[in-house]
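Of the protein chains in this complex, all but one are displayed in their positions.
Presenting chain A:
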Amino acid sequence: MTINRRHLLGASAGLVAAAGLNRFGLTPAFAQSAPAYKPEEGATLRLLRWVPFVPAEEAAWLANTKKFTDATGVQVRIDKESWEDVRPKAAVAANVGSGPDMVMSWFDDPQQYPDKLVDVTELGEYLGSAHGGWYPGLEGYAKRDGKFIALPLCAIGNAVVYRDSHMKAAGFSEFPKDTAGFLELCKALHAKGTPAGFPHGKAVGDGNNYAHWLLWSHGGKMVDESGKVVINSPETLASVKYAQELYKTFIPGTESWQDVNNNRAFLAGQVSLTANGVSVYYAAIKDPAMKAIADDMRSVNLPIGPVGQSVELHQTSTISIFKHTKYPEAAKAYLQFMYQADNMNAWITGASAYCCQPLKEFAANPVWTSNPIHAAYAKASETLRPNGYAGPLGTASAGVMADYVLVDMYATAVTGQMSPEDAIAQAEKRANRYYTL
């Protein structure tokens, strides 16, 4: 199913009419408990967001914003930055106290300057109770000391994509559920000349997703609840040894892969199994020459390891309001409006399975059942575990990820540059540098 801008605008217009909005456009489901935010006189807002990955997602966001402006008269300017540039820009805005009023940022960003953000606990708790509750993993990114310093926005789901015919040719009728079976599948695919490939290079998104899955699925963790580095553990060692075995089945060159390499290799038929966002599927159906690949493509969640449950990092985004804004009420009204069921559903639909809902109620969105390939991405918010698990979120957890500590640990071991024990010891040392500052 493809959603273009025209369809979406049409659908949104219908929703506006159907919702029968009042003058302020704020008609929440539970009117009695809903907080009412009255935008300040003459308020205007600026939102800094990441450059969209799916055009229809942006179209839906803009359509919702326009509805808000029409209903309240509050103009909202939306600035876009490439996703790696949002972090420094937002941090500078928070520190300097000027710039955008709101930011759509990544991972632990709000935790790096919690005292510069407007407390949105009232709104957060209301939205949670009205829409079936927040997913705990996402909630963790947005909360500090029991207060909401941001609203969880979405998880960008990551899932295994594979070629069904190649899996069957390798002797597997269905996709293995556990890490042991997964290794067997990768071995069989390798033997058939249709190998798997996961990035061991400096791939900000895919590389971290894979490395964190390796670690967590085997029960390892970077730090304990108090923030003490505990990466040097038997569980981590088991995960590194597992990664070594898996690496032997990969296509050569994965240690140089950045974020786009796995998409490219998969779409060119060079690898038959990798993990990615749903974007790889949309790239395939857009090109008639890749119809065979698109038809053969299936998605599934990453297998479950010794830890016994599905745990993944995924990419996460939250949206927060800076304290320096002159119009905090208008900003809260805007967020409340964007999280209204109709608007949120229109946005999730527009993102065509790229953005996974933050609130459990929206799991019922038809986008997840509209295409079987979407199903694996529907669980992103549920299986998500915050970065720097199980410790506190903040500059240390963010720094460790940005410095590729975990990605490097696996890459040094699988390429044989260091023994697993030395690679783990080095990661421990590097992580300690951040966690003891």
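The rule we apply is simple: a residue touches a chain if its C-beta (ideal position, glycine included) is under 8 Å from a C-beta of that chain, and two chains touch if they have at least 3 such contacts; residues count from 1.
Everything that follows uses one rule, which is that contacts and distances are computed from a predicted model.
Student: Which one, "Aspartyl-tRNA(Asn)/glutamyl-tRNA(Gln) amidotransferase subunit A", "Sugar ABC transporter permease", "Cytochrome C oxidase subunit IV family protein" or "Thioredoxin reductase", is the UniProt name for the chain you do not see?
Tutor: "Sugar ABC transporter permease"
Student: Among A:Lys187, A:Lys360 or A:Arg433, which residue is in touch with the absent chain?
Tutor: Candidates A:Lys187, A:Lys360 or A:Arg433; residue touching the omitted chain: A:Arg433.
Student: Touch as defined at the start, partner being the missing chain; which of A:Tyr113, A:Tyr242 or A:Trp347 qualifies?
Tutor: Checking the options A:Tyr113, A:Tyr242 or A:Trp347, the one contacting the hidden chain is A:Tyr113.
Student: Where the complex has a chain not shown, which of A:Ala60, A:Ala398 or A:Ala431 is the residue touching it?
Tutor: A:Ala398
Student: Which one touches the absent chain: A:Thr121, A:Thr369 or A:Gln417?
Tutor: Result: among the candidates, A:Gln417 touches the missing chain.
Student: Which is it among A:Glu40, A:Asp178 or A:Glu255 that touches the chain not included here?
Tutor: A:Glu255
Student: In the complete complex, the non-displayed chain touches which residues of chain A?
Tutor: Touching the chain left out of view, chain A contributes residues 84, 87-88, 91-92, 94-95, 112-113, 116, 200-202, 204, 251-258, 261, 264-265, 268, 270, 395, 398-399, 402-404, 408, 411-412, 415, 417, 426, 430, 433-434, 437.
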